[in-house]
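Accompanying notes for the structure given below.
With one protein chain removed, the remaining protein chains of the complex are shown where they sit.
The letters A and B name the chains in turn, as written, and every chain counts its residues from 1.
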Amino acid sequence: MLRKLLIGTALASGFAFAAHAEDVKEVQMLHWWTSGGEAAALNVLKEDLSKEGFAWKDVPVAGGGGDAAMTALKAMVAAGNYPTASQMLGYTVLDYAAAGVMGDLTETAKKEGWDKSVPAALQKFSVYDGKWVAAPVNVHSVNWLWINKAVMDKIGGTEPKTFDDFVALLDKAKAAGVIPLALGGQNWQEATMFDSVVLSTGGPEFYKKAFNDLDEESLKSDTMKKSFDNLAKLVTFVDPNFSGRDWNLATAMVIKGDALVQVMGDWAKGEFNAAKKTPGTDFLCYRFPGTDGSVIYNSDMFGMFNVPDDRKAAQVALATATLSKSFQSAFNVVKGSVPARTDVPDTDFDACGKKGMADLKAANDGGTLFGSLAQGYGAPPAVANAYKDVVSKFVHGQIKTSDEAVTELVKAIDDAK
Amino acid sequence: MSAVTSPAREVSTGIRARTVNRIVIYGLLALFALFYLMPLFVMLVTSFKTMDEIQNGNMLALPQSPTLEPWFKAWGETCVGLTCAGIKGYFWNSIKMVVPAVLISTLLGALNGYVLTKWRFRGHTLVFGLMLFACFIPFQSVLLPMATILGSLGRFGVTLQNSTGFSFGLGNPTVNLVFVHVVYGLGFTTLFFRNYYEAFPTELIKAAQVDGASFFQIFRRIMLPNSMPIFVVTVIYQFTNIWNDFLFASAYAGTGDAMPMTVALNNVVNTSTGVVEYNVNMAAAMIAALPTLLVYVVAGRYFVRGLMAGAVKG
């Protein structure tokens, strides 16, 4: 009975909208970028569209890094009220595409040449069954260090090239009485840091096998144990109150000079930007030691829903504007990420952004561009969250040894597959 | 306790004991008041501070240079998504949803309670038990099936609109929310009234019946006027729950025009980027809570009226 309703819902949704002829020149956009630089950046898109005569109907639902918005989206889809587009992450796009509720932008993609300009790694998520279903907005990269330069100078540190260098640098900071490592003790932050640790400890091949292919041998290997040991080492450098802290507060610790370094994705640069800090003079961006040459990525995408024909024009306009070079540049300069197409000029970007763009291109060409497991680009959400559980329990002491951690990791991932 | 039969000495120790008693009572009440007020104090002081002071000072300290700026910003300037016009516009959305939902569910609860205590039928306990147990269903698990049903009602509304020119409110997000809150509030309102009416003297109703009063006459003339205390409790409960509901509100009415206050507030507060403007957040939260606070202060007074109403019984 309910299934019939659901199918009927999908079929009839076109009809529901058809009654509102005036809705045509409007995009309905569900997102969770409700404040700060992200909202400002998204406003650029809104204005671009209004220049073309399309109104922007905002559907903002903040909270939980998109959790609340995704719940709302699920309810909207169940009710048959598809938005024109929704901010989505990785596997969620594919899930909705498999459920048959996504639109088809292949024509536009051909015309705009997205096939060539968007990295193949992103196309894995934005193209389903040969059809373009989403427009990627940006590429974030996870394996970065963000360092306060004043503190770095004070303790006389230099760029760490290996994990051991990094530990030595943290030791120096500790000796100088600064909090060495700013970390927010929430599972996704811990797991995001662990992504980099694994890449650094095991190298690109190992990362891919363990965290993208979920190869069991790699997951329970000694290298993985070593990675957990290294994580444990890093955790000794955080302050006692780290548990539960939001990531932007951890970034603020580095900005203010209370802490030396944060291991975080490049969205942290948005915070430095907002605080009017300049790379090179106020803060430093290095790749996580031992991961230079590889990029662990995640990406924000605008999933395009299967809207009725009279709303398609607006949708195409939204997708085109999203992937236009000018918006890609303007948006990503603010957000801290890099453009989702590799042919955008880097003139407006700062030093870190330029490096990020070059790294992305190199990694894309060299086959060292990997999805972040912590950010939901390495495996479906069930697996990714099981992984975060294990890392977080290890950091907070429910899991006591790296042997146990590896056993738990294999078990949890196996359970969730 | 009668003073006339006691010697004078005992009276004076009685008075002294009474005074100590009163001091203890007032002391305890004040102590608990402090406990309850503490977070409000933190929020209030924070809302009058500048960001500098929040970041560098103690959270319990009074603001050194109090400013109203955060309040103005929360009211009229802060960004809810991409629209930066403060939270003032969302009051009406919430009010036009909460008031009908509270009134309908309370009135239905009163009627149900009345039937379940004064017009009992075979199996009334089972019916009540089933309605009561309904309180425990986790809302997360009704979210999707309810959305499906609301969606198809909405399409039916469009059909009606096309054929009769009037949709009867079907498909309107505000109407949807009212419906959902009435349905899931019934268990509680019925519970409150049923338990209250349980103790209500049945002779009065019998007498009224003998006088020829009908079912609704008795309800209106006898039950309702004597229901003030429980009415207050129910309204407070329903108003608070519905006003503060986020799950249903974001899922069924997050789309711009009908967005209730909680969703807007959440969008202001629940940010994970940039410097979190705690002062604005706190001010916004206080503003968003004004209607509920008002209901509490105003309605609370009627507990006392309830006392008088209670004196009628017996």
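As a convention for this text, a residue touches a chain if its C-beta (ideal position, glycine included) is under 8 Å from a C-beta of that chain, and two chains touch if they have at least 3 such contacts.
Just so it is clear, contacts and distances are computed from a predicted model.
Chemist: Looking only at the UniProt record of the hidden chain, which name from "Heterodisulfide reductase", "Putative inner membrane protein", "Sarcosine oxidase subunit beta" or "Sugar ABC transporter permease" is the right one?
Modeler: "Sugar ABC transporter permease"
Chemist: Among B:Val80, B:Ala101 or B:Ile230, single out the residue that touches the unshown chain.
Modeler: Hidden-chain contact among the options goes to B:Ile230.
Chemist: Touch as defined at the start, partner being the missing chain; which of A:Lys46, A:Arg287 or A:Lys393 qualifies?
Modeler: The single option touching the absent chain is A:Lys393.
Chemist: Touching the left-out chain: which of B:Leu153, B:Leu170 or B:Leu186?
Modeler: Final answer for the missing-chain contact: B:Leu186.
Chemist: Considering the entire assembly, which residues of subunit A contact the chain that has been omitted?
Modeler: 2-3, 6, 64, 67, 70-71, 74, 92, 95-96, 99, 185-187, 240-241, 243-244, 246, 380-382, 385-386, 389, 392-400, 404, 408, 415-416
Chemist: Pick out the residues on subunit B that sit against the missing chain.
Modeler: Where subunit B meets the chain not shown: residues 1, 25-26, 28-29, 32-33, 35-40, 42-43, 46, 58-60, 108, 111-112, 115-121, 125, 127-142, 144-146, 182-184, 186-188, 190-192, 195-196, 198-203, 205-206, 209-210, 214-215, 229-230, 232-233, 236-237, 240, 244, 246, 262, 265-266, 269-270, 278, 281-282, 284-285, 288-289, 292-293, 295-297, 300-301, 303-304, 306-307, 310-311, 313-314.
Heads up, the rule we're going with is that only the chains that are shown with their structure count from here on.
Chemist: Can you name the residues of subunit B that touch subunit A in the complex?
Modeler: 79-83, 143-145, 147-152, 154-155, 158, 161-162, 171, 246-247, 250-252, 254-256, 263, 266-276
Chemist: Quick one: which bits of subunit A touch subunit B in the complex? Just the residue numbers, please.
Modeler: 2, 5-6, 8-9, 12, 15-16, 19, 28, 30-31, 34-39, 42-43, 46, 56-65, 68, 71-72, 74-76, 78-81, 83, 246-249, 252, 267, 270-271, 274-275
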